[in-house]
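Up next, chain A:
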Amino acid sequence: QSGDTLAKIKNSGEVTLGVRESSGLGYTLGNGVYVGFHTEMGENIIKDLEKTVGRPLKIKYQPVTSQNRIPLVTNGSVDLECGSTTNNTARQREVDFAYTTYVEEVRMAAKANSGIASVADLNGKNVAVTTGTTSVQTLRRNKRAENINFREVMGKDHADSFLLLETGRADVFVMDGSILAANISKSRNPADFKIVGEVLNVEPIACMLRKNDGAFKAAVNESIKRQIADGTLEVLWDKWFLKPTPPANTVIGLPLSEATKAAWANPNDKPMEAYVID
Partner candidate 1 sequence: MNWDWQFFCQDTLDMHVVQGCFGKDGEITYLDWMLSAWGWTVSVALLALVLALVVGSVIGILRTLPGSRFWATFGTTWVEVFRNIPLLVQIFLWYHVLPAFIPVLQGLPGFVLVVLALGFFTSARIAEQVRSGIEALPRGQRYAGMALGFTTAQYYRYVLLPMAYRIIIPPLTSESMNVFKNSSVAFAVSVAELTMFAMQAQEETARGVEVYLAVTALYILSAFVINRIMALIEKRTRVPGFIAGASGGH
Partner candidate 2 sequence: MIELKNVSKWYGQVQVLNNCSTRIEKGEVVVVAGPSGSGKSTLIKTINALEPFQKGEIWVDGVPVHDPKTNLPKLRSRVGMVFQHFELFPHLTVTENLTIAQIKVLGRSKSDALAHGLKYLERVGLLAHKDKFPGQLSGGQQQRVAIARALSMDPIVMLFDEPTSALDPEMVGEVLDVMVGLANEGMTMMVVTHEMGFARKVGSRVIFMDVGGKILEDCSTEEFFGHPDGRQPRTKEFLHKILQH
């Protein structure tokens, strides 16, 4: 399925952008409207591509899930996926990644009054995590490494996992920091929850594209470099993490992390395995 994506979109005048419906970096407002930090960045990339191919491009949004995003990219249904896909070596065998544009830190959310402050406090506790995410694996590794005894409760999606925490079925929710922050900000009483503990994992998040399509990848990376250089990305960060966001106009309140800053300062597509957790 490797091919010349640039030629293809030039011919058709259409780009299919893979987007997420509910993640920290991209979500839907219903009625086919998709927004979020990575979604908007992806739109910017496509605008830059218009210059590359020399004609206006229509964006077709294709919502993807963590189950189907890789096959959809490889089978040609999606040209560029800008959601919240972790760049790791296993996936690099299937697809290529653009420069890392966001570095996720896996953390825990707990009830503010729970007294839980680190992984060490989890003995005998219920830990919520979302099915189909890398956090499950992270947790499994931690469990064995630290020899702590806790029960995993798997939510079917992030909202479900957070509900487990809210209703007391789980004591903590282990997940990407941006997702934790977003869920807390939208909850009934955001003050009841806080993000606690050490960083359990660091994951580079990047846009995903078909393998072996060097020209297309270069064009995408060119646009990302441009967005970093002229401050577009920082403005986007402000808009989606520090200011009120639709639809409920809540503020997520997630400051730009050192890890992400480092990735922007030195654009690269290193996989997760190349990051070391301190």
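Keep in mind how these were chosen: all candidates are chains of the complex that A comes from, given by their letters.
To be clear about the criterion, a contact is a pair of C-beta atoms (placed from the backbone, for glycine too) under 8 Å apart; a residue touches a chain by one contact, two chains touch by 3 or more; residues count from 1.
Everything numeric here is computed off the predicted structure, so don't read it as measured data.
Screening 1 or 2 for touch with chain A: in this complex the touching candidate is 1. The residues of chain A lying in touch with candidate 1 in their complex are 66-68, 70-71, 88, 90-91, 93-94, 131-134, 136-137, 140-141, 144, 152-156, 160, 163, 167-169.
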